[in-house]
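With one protein chain held back, the other chains of the complex are shown just where they sit.
Now for chain A:
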Amino acid sequence: MEETETEQFAQACFDNNLYLVELFLEQMTLEEINYQLKPDLVTALGCAAYLGNSEIISILLDHGASPTLKTVDGQTPFDFAQTKEIQQLFDMKIDKRNFDKFIIANKSNQNKKINNLQQFLPQTSIISTLEHLPDEIILEIFKHMKAIDIIRAFFMLNSRFNRIINDVKLNVDLENISKNDFDYNCEHILCKRYFQSQVHFLKLSNIGTWRAIDTFFDKFAIEQFTNLTCLTLIDSKSLLREILESLSSLRYLNTLIIQESDYPTDNTSSISNIVISDKISSLKKCVLLFDELVRLDNVSLSHIEDLTITYCYLHELLILLDNVPKLKFLTVELAYIEDENRDCTHLSTKVPLLTHLNLIKTGRIYFEYIESLLENLPQLKYLSCSATDYDFADGERWEHTLSTLHSLGTFQFDLVLAVDNDVVTATNIISKFNQQWPMVYEHDEINNHEFLYIHTIPYPHSTLRKSFSCFRSANSLSNVYDKVEYLSHIVNSSQIISPNYYPNVHSLELEDEEGDNDILIKNVQKSLALDDIAKTICLSKLKHLKITIRLSSDLFLQLLQKAKNLNSLEIPFGILLKMTRNLNEDTVCYYLNKMIKKLVLCNTDELTVYKTLQFINVFSNIVHLYLNIRTIDEFCIITPLLLEKLVKLEDLQIQMIDSNYNFDAWLRANTVLENFTYQRDEYTLQIWK
């Protein structure tokens, strides 16, 4: 073919002349289709892509036109694509090329299947199918799904699903995922320019997915996700500051959730300077979960409606409240400095919309401060308060304070008191709250200390720590503990009463009374029977079990058999060995192998070389593994074995017990790790694969 003809062909592509293009294509070789015109070296596909002639693009790609041939300026036909639709068309056709290859390989099978389907179609046409659902419902289904599940399951099925996917607000959740799924998210969603603007929710975590946040920011800049509305960051550590500084470019970001454990104190004030200082102007909801005190000096949040802070100074919070006129929901853990200003007057005019107040752990503050805070917020509709101090136990003062809150519709209260010989008359406290806020009290004895629990009904929190001999004032009430999901039960020597039933617990800890787990001096806990546990929780809902006391082997086996959905176990290795006769009890090991996906070997019992192969055998299906190793020599033998043999492993944490170790040399020498990400300090190595 002459050069002029290839030019004419490109012209036809440019002009969207479908007829001419098809005519040309009939006699063109692939080389001619991909001819790069002088002087720019643009191809016919580039021309069509530039003008967005979708039909022509489609035909050219079907004929094998290359989307990657670069012009003089280094631009590919794909780069010329101006709209989302055209970019997607490219992606689809390219994916289809791979797909077709697959089809040819499986040709005979597939044809049979399609024929079968067609046979059935006439008779089954009255049966509703997924595709009968209107777009709005499909969209509704997608709203409940994470981005990876939508894209992997529905993208490229047909053009209708693709069109609906175009309208979805994508939820990219990178917490608790395998390296594989993380890479899938990066490659198939986050990398695609047309999906980037659809990412509305983004959750990043470094826990279990070690260094995932660093990896994410190596590949992407947060500004690329222009429509991001909700961002969650868990343990971003040293990167946090940098990330926060880049957020001001996101115009639609309205929810920011930051969770940090052991973040350096000096830095929290600079963090709050960024988050709580109107630098992110669209922000409406902000959750700051720090282990450290959050400093709130020099702050203002003119648009915020929902704020959670753990924990901060009362006087600084009061200054903050001067500058948050739209605040509706406040959840806060308070601390105070003796001499600072605590003037709460006119609070109701400063935050007129504040109707929901949740005071968590008020152990660092006097009740009188809370009193004056509440009396200046008469508009409250919802109040929740947790306390552990005696001055919070004054029913009369509570009665007076609550009487000033005329709009209060919900009041949740829970009080834990250590009863040291004092006789606190719980009934007296409770009676003062009248019938309007019914309460119960419980009496418990742990380590020879008596505890008194007083709380509104139902118990307001999801976590609870009790002993089995706990006594409750009123047994007839049902649904008191419906909200409890994490239960820590102390197994003590006194008689087991356990009158309480916690129907929704999915995480149970069986704890030793002394908190002392030395198995050498602890006898088998014989008094506890399966029945006692089955009366306390619904075993089929149990997912996580932590045991720090040695149960009888029989009970342990019964637990594994009854708790069908159990998949996570936290246990000192020594106790596990005792309860499984050194991993030789076949039935127990069978259940452990089948059920347990996450194993945390807590305390300081170490895995030895001698036990490793047997351990690998029993836990061959493990996905998350946390363990201890004593010596460096053992580490060098055990670690490669674990990485090689435990094929389902995604997350491995190894803690050195006796000696610190510079892992670097080992890491360099072991090429196995090339595809994994990892982080380490002196004592710990965390691997994510």
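We take it that a contact is a pair of C-beta atoms (placed from the backbone, for glycine too) under 8 Å apart; a residue touches a chain by one contact, two chains touch by 3 or more; residues count from 1.
The rule is short, and it goes like this: contacts and distances are computed from a predicted model.
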The complex has one chain missing from view, so what does its UniProt entry call it, picking from "Small ribosomal subunit protein mS29", "SKP1-like protein", "Exosome complex component 10" or "S-phase kinase-associated protein 1"?
"S-phase kinase-associated protein 1"
Across A:Cys47, A:Leu89 or A:Leu464, the one contacting the chain not displayed is A:Leu89
Which of A:Thr4, A:Asn158 or A:Asn448 touches the missing chain? It is A:Asn158
Of the residues listed, A:Ser249, A:Thr410 or A:Thr427, which one is in contact with the missing chain?
A:Thr410
Touching the hidden chain in the complete assembly: which of A:Thr355, A:Thr548 or A:Thr639 does that?
A:Thr355
Which is it among A:Val72, A:Leu130, A:Leu613 or A:Ile637 that touches the chain not included here?
A:Leu130
Logged for chain A, residues touching the omitted partner chain are 29-31, 34, 58, 64, 66-69, 76, 78, 89, 92-98, 100, 103-104, 107, 110-111, 114, 117, 127-134, 136-137, 140-146, 149, 152-159, 161-162, 171, 173, 191, 200-201, 229-230, 254-255, 284-285, 306, 328-329, 355, 381, 409-410, 436
